[in-house]
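The next block holds one structure in the form of structure tokens; read it before the comments.
Showing just some of the chains, left in place.
Per-chain numbering from 1; labels A, B, C and D assigned in written order.
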């Protein structure tokens, strides 16, 4: 039997494709076909397929944003009766809870992430700044200012600027959370006219305009990763998975001088993370090959898989952020200097209460409603335009407010 | 030629093409039209209901709509301008005698074979990237600030990329047209005392009119639906600075999975495209028959 | 004009033309060069030209990651298949328009072209649903059908312009010689239009090869052509310039090579009746 | 085996009547030439006979059998087109074989007939060439070859020589005439060349705007044109036409006299005139003589040796026996 797996083109997934002979050895009767796509294309393709019951995929890679929404539509096969030894209990609660509906798991986490600060210890030292483990935004700005050296193409801070709900909005929403801003009030009115948002955006723009690399409005995760690996960034605040890439001596020119710190907060505010993301494997309801699909999902998200990756590629490459056991493994902790920071960041997130004020949605750097993809991207465009200098921060916020209100009204949230 | 037999045969033989294209036009169009009156979001199945013109109202009042309309026209117009002017110049150049004509012609044609996605990726990452792109290196080598093409001049950059892809097409058509110009006409003009530049404007350019029309027609058809280049390079941004209609519809229907709204957008785009088409056909009809 | 062009002028033209030609070709050249570099060399500043360590690693990596040859063969089958199917439908249609012109002929032609103006994104969902119901999602036959329909107007137009150049007398001669309509088309018209058909075929293979919207949206694993292959490289993690270049080179090389070898044919043919 | 009868055949393109109802019989074995000014309907008539156009009304019979609705392939007629319409992608052999292939003639029979035709037309050495590698005259022979292997009821030629240069034309003219002598197949031949019509035809049909003006042998038309149109059309240079008092003297509305039937003298004659342009062909000289009282100059043929020049005074004397008289309607007065 051949199952078709749709997946995103990131390093962990590609690594898994290289390990398929192992899977084949365990399940000789199952062949796996891969469809590897860029994140946005993938999302569009799988959503379209699952919603129209096109039935082209048997396993889909989806985010924790989609899982609850899709589960509610009964588009996903509940992952009950997982094979013996799967050990669902071992999944990290912060991650797994977001994938459950009424206590049933609807998708298996492949890896999880929160966000944190990665910085160049050598540059910080040279610039004479220290970055505390739990910095605030003020300290970040100071450090960025100190490390920036444009003549040598060293930029104090690299942040996402490329428009998209999963790109710049992921970061900006987290930053907003850490500044006490929220997307919607309890009546689903957008909050871009609030003081907190204004502060968030202004700070973000200041950081990027003053200490960021040129072309910031086009940089997403990958572009920043490349910059950081080339040694052009003093700090980079982004997903925790990045840690394993920037410390990979084969790819990164700065592997041995990276330090880590918690996602910053507004001065005086608490909270360790406002970002929670996982890539999960789920089985669409229409599939004819449920059994094989389930076998595959179980294999790919099992402890044994982690072990397998560790054996083949070393512990540092193990998919992070899904299983508690991994963080209890001394080999892993030794190989991954960022492990603890990652664990703390993930566990610190509460997607029911992403920020100070109460919110009507679940989510962290995203908002768990179907409309968010569109709205988030449109707002992201506005902020990216502000970063590119095409509009002012106020204008961007104003447009964001208007367009969000428009969409929310149309969708029926605002009566 | 035109006997009863042959006319009957002609009708029979053209019908497969006509029926297929009619089907290709009417079936999706019909469905699109139908969806455009529905409140229909893929993510919320079972909630479809008839909403009349609400989708149209929503699409047309989108603040991005007019920007997209403007961008579409700028994109089509800009690329046409670059490719026609550039194509004429290149054709003139390739028409001169020089060594290695064949190879240079191949070099000039090559971009036409490149997939839009690939060319967008290559341009974006390897040329226009303000840190690692070649243009940035060049600027730095010249002691200038690298220019951030895709955020500072997104539409112009896309026009550049698309023009690069279509320049060979225009060049080819114009070159063959130029080569079909009766040499005696040029000689006559020379005997009449016209210097090179006047021969160009009075003889060659009018001769190229028909070819230029064809270039415009064919390219417009393809340029109206430019999509991959935008998706890959700027995602329509920053803001809506490089969103064209096609991309706007994409955002509507595939990013928000709002089939109703996207369909309404599609219908609007079809209407606009047909306005352009009618306009073009007026122009072409005159020029192609001449 | 057969007046001797002075050698000096010819040399100047040569230098200029080569510069322009290379400038236009440069992005492709650079991509090919980069595909043989290591990732580090690919982003070296200042850029390295030829004196780097040439490596095939990127190609190996790319091939390991995705099954290039399957995508490749899908691309070939889809583009050639849709072109041939298109020809079969278009030849009779173009014959009718060229040799039995009616008052509406021009209008029909223009109408056909106007079907190409449908924005594909606007009709994706309907088409997807239809394909799902027909069970031809992710099949090569499905893509062949779509691409045939998309390119049909172009094929018809091109053939129409070639056919119009063929003197009607020759077809009439065949008729006088006792050929039926079918024989007339098979034995006389088609062989005479071979050069025109060749360029039509070439252009359509190129268009079909490069079509990236439908091929991406209507396929998953089995029928995915090279456009889908390249879609998985559009922003991978980490340094990717060299790998992207290798993948790009692999995606465009077949069509580039085909285009180069047949460029004479293409040049002659690509006129759409623009040249009287 | 090749009698063609047109019975009230009428042809209109849309509203425009190109051929008004027309009757014509072409006898078996006859060589009939259609002449007439450009656009008069010669080609259309031929194409109607061939079946390449539908008649609007009327009937076409070939050998007594109604052929009006037969498709071209069924009429057993062979047509040689102005451009020869050879199949450029086939060798000469294949070109000639094509009609037989279509008719399903067995291979050996085909070979035999091709050999025979090639020999008759002097094409044996060229059988494996493509038409593009042949000279104009050879191409024309291939076109004829393709026609004769079918043993058609009649040949139709539409200006087959007009693409050739003058020298080749003369040769081909002779060859076609000889072919006709040999095969004795009906031939219908369209031309607008005087000389071709005069030298080849058994019977010339003069057309004007789709109407038949006169049918007759070449010399009949030359000697006894039925009306002014035919008189003016046949003969080169044109017949001199006079009206007014001079014509009245002969009891006619118009009289005509051909250039070769006027004697020129420096001493005496009927009309006195002054030489205008003169054209020396060596063999002949054509003088354009301006005679007082006439608007148009007279064209007069003299031998090549006559040495008169511009401005000389001369006297012209028509040969009364060759004078043509026409009435007010332009019809010949017997």
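Heads up, the rule we're going with is that contacts are C-beta pairs under 8 Å (C-beta built on N, C-alpha and C of every residue); 3 or more make two chains touch, one makes a residue touch a chain.
A quick note: this is a predicted structure, and the numbers were derived from the prediction, not measured.
Copy numbers for the complete complex, expressed as a formula over the labels shown, read A x1, B x1, C x1, D x2.
Basically, only the chains that are shown with their structure count from here on.
Remark: among chain pairs B-C and B-D, B-C carries the greater number of C-beta contacts.
Between the Cα centres of chain B and chain D there is a gap of 56 Å.
Measuring from the averaged C-alpha position of chain C to that of chain D gives a distance of 53 Å.
Look at where the CA atoms of chain A average out and do the same for chain C: the two points lie 39 Å apart. Annotation for chain C: residues touching 2 or more other chains are 43, 124-125, 129, 172, 231, 233-234, 240. For chain D, the set of residues touching two or more other chains reads 52, 71. The touching residues of chain B, when paired with chain D in their complex, are 1-5.
Contacts from chain B toward chain C in the complex involve residues 1-2, 6-7, 9-11, 13-14, 16-18, 20-21, 24-25, 27-29, 31-32, 35, 42, 90, 93-94, 96-101, 103-119, 121-123, 125-127, 132, 134, 137, 140-141, 164, 167-169, 172-173, 175-177, 180, 183, 186-187, 190, 210-211, 213-215, 217-218, 221-222, 224-225, 227-228, 232, 245-246, 249-250, 253-254, 259, 262-263, 265-267, 269-270, 273-274, 276-277, 281, 284-285, 288-289. Partner chain C is touched in their complex by these residues of chain A: 4, 6, 9-11, 14, 17-18, 33-39, 41, 45, 48-49, 52-57, 220-222, 225-226, 229-230, 245, 251, 253.
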